[in-house]
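This report concerns only the one structure given below.
Some chains have been omitted; the remaining ones sit where they do in the full complex.
Order of writing sets the chain letters: A, B and C. Residues in each chain are counted from 1.
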Amino acid sequence: MDVILDVDTGVDDALALLLALRAPDVNVRAITCVDGNVDVDSVVTNTLAVLDAARAPQIPVARGCPQPLAAERIHAQQVHGCDGLGGVRLADPGREPVEAHAVEVLRRTLLDSAKPLTVVTLAPLTNVAVLLTCYPELADRIDRMVVMGGSAGFGGNDSVAAEFNLLHDPEAADIVFRSGVPITMYGLDAFYEVTVDTETAHGLSGSTDPAGALAGSLLLAQAQRFATREVTIGDAGAVAAAIWPEHIDTDPHHVRIELHGAHTRGSTVVDQRARRGILAGRASGAHNARVVWSVDEAALRETFLTAVSRHAQPVSTVA
Amino acid sequence: MDVILDVDTGVDDALALLLALRAPDVNVRAITCVDGNVDVDSVVTNTLAVLDAARAPQIPVARGCPQPLAAERIHAQQVHGCDGLGGVRLADPGREPVEAHAVEVLRRTLLDSAKPLTVVTLAPLTNVAVLLTCYPELADRIDRMVVMGGSAGFGGNDSVAAEFNLLHDPEAADIVFRSGVPITMYGLDAFYEVTVDTETAHGLSGSTDPAGALAGSLLLAQAQRFATREVTIGDAGAVAAAIWPEHIDTDPHHVRIELHGAHTRGSTVVDQRARRGILAGRASGAHNARVVWSVDEAALRETFLTAVSRHAQPVSTVA
Amino acid sequence: MDVILDVDTGVDDALALLLALRAPDVNVRAITCVDGNVDVDSVVTNTLAVLDAARAPQIPVARGCPQPLAAERIHAQQVHGCDGLGGVRLADPGREPVEAHAVEVLRRTLLDSAKPLTVVTLAPLTNVAVLLTCYPELADRIDRMVVMGGSAGFGGNDSVAAEFNLLHDPEAADIVFRSGVPITMYGLDAFYEVTVDTETAHGLSGSTDPAGALAGSLLLAQAQRFATREVTIGDAGAVAAAIWPEHIDTDPHHVRIELHGAHTRGSTVVDQRARRGILAGRASGAHNARVVWSVDEAALRETFLTAVSRHAQPVSTVA
């Protein structure tokens, strides 16, 4: 699977990057950075540092929009720490971002590919929204977009009704959800489900695969910050869902983004009436997204754990 | 239990009235009518006719607001038929409504009662909102308000996100939910759960209790109109929930009414974060309503069926 | 002219009361009080005290809604002082309000009148909106409603786009403007125009008519509070406009109240396209209000000054 990742790295974006780098048969074609958890320059630095730490091959990393469209900026440093990596210190990156803007990198990568690509967005949708506003014809070059964002029945996290990524740039989300791109919405209904316990994280942190070791350290750092025994893999779950769709349950729905509510701005409005027997006749609007209602939590954890330390060195058994 | 019912009769309001009239230890102190399923004059006529048909004692029935506050009017004749009773023809009522406006009847009934009363609202909240705007001090005279309205995790029925009663007058709902009155929100999460099958309805329609017989006829008429074997008792469930709270599961929440959304106007915004472990610290706002998340469907049906034909004549066994 | 006044007294409501009490051929049938500049209990006390000070005949004064409909409360004590009368101390009132609620007094006064009445509203429109929600048929009993409120081309005062009375209860304003009652909108385009200078106010304060003397004192107190030489007569201008329409310039327009804007909530949206030549064909909506675009400032001031001290004692000329 050839994939573009759009990120605001972020602890769980880091986990997601590590998974995508190690997952069998996954080819990361480009990584685009956007304002979100932290400012875009920190996102770029964090992303490059994660690639270095995982000894990843050269992959284009591009700096994108440093601010949302019409929304006021919010950041999420209470979740990810001041630097966005939860306090895990990585070496200054040795590699550099490409010169072109993320929107331009998205455009070229989609055009250069022989076949439509999978795009996984783990961040506010500003970059993708600008792409689709400037070049709506590129919707056809996207095979599927797995969006970490929104909420169907769970309620919000950053506000009472809205999830962080979409609340950070509701207009961008609206543009993407109206674009015609086939969307899989991996929202809060799934996001917090896939967790790793501290014992497992500790084991992982000792992996001889540097990706696994870093994943373990990041998970342990979050466990410590939130004083909890179970840590969600967050964005990494969305990557897992893109790779192993057999582990998620989805239904197609008409989904709109509320832009104008006093309490509901940035929320995903999922028309559930089609599933409600007597109300089915009142459902309106074409299905524009598959909503992930639930996941096989154990299967996604296992695939994540197995993949992320796949390059572990065999233990040398010396006499 | 002394109770005031606020209605927009309506098939399921009729079922609710019949239940309240027959339920043991329930004393209906007043019935107030409001614009909703049908226009308020039809609501008054239907309500009086149901009381007649059930051979109810004299109970004050008052005409209330003929239109919502700031909202455009919507009716629900596709659900309840042109006359609001789903085509079941009742004799013209022999009794009359009281002269005073519903808001005045609410006020006097609350003031005249030695102890705070239970109010069950089965309709748009215009009457109650006007009461609490004119006389906010009467909030203390309401022991509990069971509101049939809203939706927590179910989505909407009349719009993608909103339930009919609240969408019909969102501003009224906002006033009530901010009033300080202790609210039990019996919304769509419960509303469609309690059903009666056509066989049972058929048996009920032959009851020698005229209340039971009418209930059976109304259920059969809805079954026929919607070509379904299971018919919800709807508003009657809210009355049952008020009488037998042991059959419902509730949690306290901060609930606000969205007035300004393009897709979410009239929806109930329930802050679920307090129940979400890691998000508990982000919940905001005082608990102002107990949300009915689920019901003991079988128990509520049985209590309804038993009560509504309670005055059935014993079969005379002649030699 | 028989008139009902709806007030939130308030310095300039006091001026308006004094004008209405003294204007020739004006008969004040009732005064209804509402939450606005100050809380409704202070409004009642201030109103009664003004009637006492002016030695007014018995006029029913009724306490009305103590809070707006769906809006959060705002008060205007920075304009009117803590007590609402700008620091002018009046004796505790000797008279009492009527027992009935303002909405009930509005209803009965309209019904008891042989012919439709003029209603002048100088405050948030909560009382009138509740009246017209409960009894929309009473719109026919109102010959004309002169509304002090809104703004056509002036911009707002309490917010960037909205005038205080309408911003205090936008939903009430929406109800009134959609009610079918013929409205004259005396908004900010006129409100600040009619002024009295301190010299004239000083002369007035020495009037032997207690109404004139009080008016003079109130004007002087405002001049001192705002350190200005010219003081607007404010609400009194709306009463003057109702009595002497020959001194105002109006045009009929379609006017709506914005309920949902982030910057424009509570503003009056006046369709000016009908007056714009090339755009006339795009105007939409029936004319529901006459907008006061300008006033004959000098004429309104003179009529105000002449009327308010009309009961001055002739100077006794002793030999």
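Here, a residue touches a chain if its C-beta (ideal position, glycine included) is under 8 Å from a C-beta of that chain, and two chains touch if they have at least 3 such contacts.
Fair warning: this is a prediction, and the values are worked out from it, not measured in the lab.
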What is the total copy count for the complex if 3 chains are drawn? 4
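The working rule: only the chains that are shown with their structure count from here on.
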Between subunit B and subunit C, what is the separation of their C-alpha centroids in Å? 41
Here the gap between subunit A and subunit B, centre to centre from mean Cα coordinates and rounded to Å, is 44
Quick one: subunit A and subunit C, Cα centre-to-centre, how many Å? 58
Junction residues of subunit B, two or more chains touched: 259-260
Residues of subunit C defined as touching subunit B within the complex: 64-70, 101, 103-104, 126, 129-130, 133-136, 171, 174-175, 259-260
Taking the touch rule as given, give the residues of subunit B at its contact with subunit A in the complex, in rising order. 153-158, 160-161, 192, 226, 228, 232, 254, 256, 258-265, 267, 269-273, 276-279, 282, 284
